[in-house]
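Shown below is the structure under consideration.
Here the complex is missing one protein chain, while the rest keep their positions.
Letters A and B name the chains as they come in the text, with residue numbers starting at 1 for each one.
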Amino acid sequence: MAREKREPAGPFDYSRKLSLRLVFFLGSIFLYAPIVVLVIFSFNNSRRGGNVIWKGFTTKYYEKAFHNDALMEAFINSLAIAFISTLIAVILGALTAVVLWRFRFPLKPVFEGMVSLPIVIPEICMGVSLAVFFSSFGLYVPRDMPFPLNLTNIIIAHITFSFPFAAMVIRTRLNSFNREMEEAAKDLGATEFQVFRDILLPHMKPGLVAGALLAFTLSLDDFVITFFTSGPNTVTFPIKVYSMVRFSVTPEINAASTILILITLLVTFLAMRFQSFEEPRQ
Amino acid sequence: MNKSESPIISVKGVTKRFGSFTALQDISLDIRPGEIFALLGPSGCGKSTLLRIIAGLETATEGSVAIDGQDMTGIPANKRPVNMVFQSYAVFPHMSVADNVAYGLKLERRPAAEIREKVAEALAQVHLSDFAHRKPDQLSGGQRQRVALARALVKRPKVLLLDEPLSALDAKLRDAMRLELVKLQESVGVSFVIVTHDQSEALAMADRIAVLKDGVLRQLDSPAALYKRPVDRFVADFIGSINMFAVSGQRAEGGQARLETAELGAIAVPSDHLPAAGQGALTLAVRPERVKVGAEAPKEAQGEGGLVSVVGRLGDVAFQGNSSIVEVLLEGGGSLSALVSEAEADHLMQAESGSPITAWWALDDMLILPENATAA
Partner (left out) sequence: MESYRKNFRAFLAFFTPPFVWLVLFFFVPLGIIWLYSFGETEGLTKIRLTWTLENYKRLLEPEIISLFWRSVWLSVISTAVCIVVSYPIAMVIATAKPKWKPWLLLVIILPFWTNLLIRTYALLNILGTRGRLNDLLHWLWSAGDRALSLIGLGDYHLLGERFMPVKFLGEPVGVMIGLVYVYLPFAVLPIYASLERLDRSYLEASLDLGASQWRTFRQILLPLSSGGINTATVITFIPMLGSFLIPDLLGRGQVDMIANVIERQFKSGNDWPFGSALSLFLLYITFILLALQSFHAMRQRKREEARG
């Protein structure tokens, strides 16, 4: 290590130029400072305007957040939506990926474009169109539907925007599949279905997991589309936080946000673990 | 080999077209029980396609394949009594070595005890018994190939198909594996059909070789026959090294034909030496080991056919261990090479480059080849 450090920087070792490193460093500070401040102030013992002056350490706002029934309900709604929509999004994504990877068919580029459209169009357009769609088709689920059926609209919306992402991830994984594996299995006596179950599906697995984790975070993350498809009784965590922020800024929001950040970190960590598991095998 | 036995695989008039491209043109050949049969040709000649048609992974546009007397038309790959070793080996990465070998038997729903026994036997055959529980990513390329071999052989196929089995191995391992494949074939006794682009591989391993070019079967013969009696210019050039001289003009003179070449001048050959079939310009060819070099050609003809001699200047001498290749620069342009012994090479090395030298060979050793023997 020490010897490597003494090596003079080559002409294109941009990573070793002080000025460029400084940009990277300042950029990272810019990206992280607000979040770090938010986490720190979630422990601030101050009643109002909790984000201004430090008044000592406390965890009472975490307790408060946990005892805030509306917030907890929103949180559970968000998790339920994320789980259900992820499950269906991964199935639809896998089907899409297999179709695009395996078959030649007329108007295939059109279908490809159709699938990638939800990824690229502005969220607000999708949110607005789904809101209009649900209301004008009378598809608003009755308010008294039992949990989690009352969340159907939001779940449908989340599946719609997340399955193309899952399809993209799974298709990338499929591209590394060696078609000779399939032929070898057939040669050994496997039927189409057996090839799919025994050979293709195990190969797809890391893609399915990565796609699921992506769909899950996208669902937990979404505000705009949920904002348009949720009703007054179906509040998700981001929607709840939004209304709290509009009402007043309290340390409780900081606490709740910190919890969600931790969950996101955990999911990201899992995703990374899965990727580093798979890479050496390639 | 018992030639009276009926063929284990019989390919009849197989043609394969991909759109407007013809990959195989009316191929007919028989593969005998217990032989190593090589499909040899440059890349893109259709040899792999033919193998895949036999395996059922590809369907022929026309023609049929019969395995052990049974027509295979319409029978999918998973129901054919042949198995394949793939070029990439296609060892399933998520299964252990033993599971890979057992996969085909499990699909047949054999009893577990029988599967265990057969897998152990197959792994012993390819010397992988100690690796049964390893995952493929813990194996070397050579070991993975053995897994692929065991996995195919455990199904007791009537014929084992191997697609470029040695191409992914490094040079040293390749030579060892050649020998091992031949031994393995002897011990299991089933026919091997090997696809290869490497003529030395085919010559070393196969009992018979089919040479393909552009989807056409050019010649099917034993290695020795292919080497000694290639039917056309392509086969002669593809198998071993050879000196070739294009014939620019041809004239009949009594019982003889006078063939004009730029390098050798006019050469008279008996008319019955000319190829009976084929089309295109003729080529004169002689293997380097048949060419002698010296100060002067001997006056006495060795065979009945007489000698062909040509005067040139000494070019490079390339040392090859126990022999050397001598380059003779010809007066009429071009050059030819001769394979000479170590002693002769030492002698030639003393001569200065560019000094006059004569090359000669027996007329009987010279091949007269058509451009293409098969085309009508």
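Going forward, a contact is a pair of C-beta atoms (placed from the backbone, for glycine too) under 8 Å apart; a residue touches a chain by one contact, two chains touch by 3 or more.
Note that the coordinates shown come from a computational prediction; the quantities given were computed from them, not determined experimentally.
Novice: Which displayed chains does the hidden chain touch?
Specialist: A
Novice: Among A:Leu71, A:Leu92 or A:Ala184, choose the residue that contacts the chain missing from this document, as touch is defined above.
Specialist: A:Leu92
Novice: With the missing chain put back, which residues of chain A would touch it? List them for me.
Specialist: Interface with the chain not displayed, on the chain A side: 11-16, 19-21, 23-24, 27-28, 30-35, 37-38, 41, 49, 51-52, 91-93, 95-96, 98-99, 101-105, 111, 114-115, 117-118, 120-126, 128-133, 136, 156-157, 159-160, 163, 167, 192, 217, 220-221, 223-224, 227-228, 238, 241-242, 245, 249, 253-254, 257, 260-261, 264-265, 267-268, 272.
Basically, only the chains that are shown with their structure count from here on.
Novice: So how far apart, in whole Å, are chain A and chain B when each is placed at the average of its C-alpha atoms?
Specialist: That gives a centre separation of 56 Å.
Novice: Under the touch definition given earlier, write down the residues of chain A that touch chain B in their complex.
Specialist: 178, 180-181, 183-191, 194, 198-199, 202-203, 280-281
Novice: Under the stated contact criterion, what part of chain B meets chain A in this complex?
Specialist: Result: residues 55-57, 76-79, 83-84, 86-88, 90, 92-94, 103-104, 107-108, 137, 148, 151-152, 155 of chain B touch chain A.
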